[in-house]
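Yeah, one chain of the complex is gone here, protein chain that is, but the others are all in their spots.
Take a look at subunit A:
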């Protein structure tokens, strides 16, 4: 089984990362009832026996002793990282995985990229190397950052070019959070444009995410839950809720960050768990990037509301497939129906049969006249 490392840069990146680890733990807890450290867990976590003080070798088999995240946390301020370290997830990370400074990048891309980049290069390389050495087959880096700020966009893209230099064989998936149109940071357009160039040159795959669409989705879910029009909608959507998580008090951005965390989890679920039709992460770039540099992928999630009824009737299922192309479900404010698809992939998770998939693909292809190829994978049931 392959492993992935998450690199979270800047305030936004670390907040999303925090939600990601929380959800990942919950997901594994739901599947893995026996508490055995298995192949699926191995992809994002390592199993360490913390009782021994010295350099601890990983425990490969047997019971879960103490899980450590395969992650590198980078921020040029201390606030968010400290908060994680004081929070319930503190045991996931150790101090060697962190890179922090005190002063911040002041929303200036150049400060993050050039100044801190050259200053911390050695430190970053060293940190990445240590994390990478703990994997026996490293396949992928997931970089999470924002485009508007200074550290996330500046230092984040710097880290990306470091990754390309040091690990040219390992895939680099970037999740970038784009600022909303009325952003409170006045330099965010500059920062975004400068960062975009770096993304185009150094990433294998970029998943752009727009703050505004996250806000819209959250609002819609809240509205649905409160209106109670459909009695079948559960109070808390799986996508945004913190229920069952380690943190009880919700922070303002948590609902939005959970959406992004879910996106990443679903993207990797097929590579982690066994299923009828497995998909590897390298298949994503292989199938969705027809030309070099055209590697920006828009993403959508469906369903947004958890239904009380678990057995989805057929029509609901078909609706779900259509919704994936609906503009309300996109994580970026775009309407794919009125644009051209170069390639698209449907990743289906749960108890969906091949016959349902075939029916829906045929329907979707016939609706969209310039029939674009679709890639479909059925995944593990959770």
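Note that in this section a residue touches a chain if its C-beta (ideal position, glycine included) is under 8 Å from a C-beta of that chain, and two chains touch if they have at least 3 such contacts; residues count from 1.
As a convention for this text, contacts and distances are computed from a predicted model.
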{"item": "Identity of the absent chain, which is to be given by its UniProt protein name, from \"Tubulin delta chain\", \"tRNA-intron lyase\", \"Anaphase-promoting complex subunit 11\" or \"26S proteasome non-ATPase regulatory subunit 8\"", "value": "\"Tubulin delta chain\""}
{"item": "Among A:65, A:185 or A:289, the residue in touch with the chain that has been omitted", "value": "A:289"}
{"item": "Sole residue of A:139, A:153, A:175 or A:211 that reaches the chain not shown, by the stated touch rule", "value": "A:139"}
{"item": "Touching the absent chain when the full complex is considered, from A:36, A:193 or A:277", "value": "A:277"}
{"item": "Which of A:31, A:65, A:185 or A:343 contacts the chain that the document leaves out", "value": "A:343"}
{"item": "Touching residues (missing chain, whole complex) on subunit A", "value": "1-2, 39, 136-137, 139, 274, 276-278, 280-283, 285-292, 342-343, 345, 353-358, 361-362, 365, 371, 373-376"}
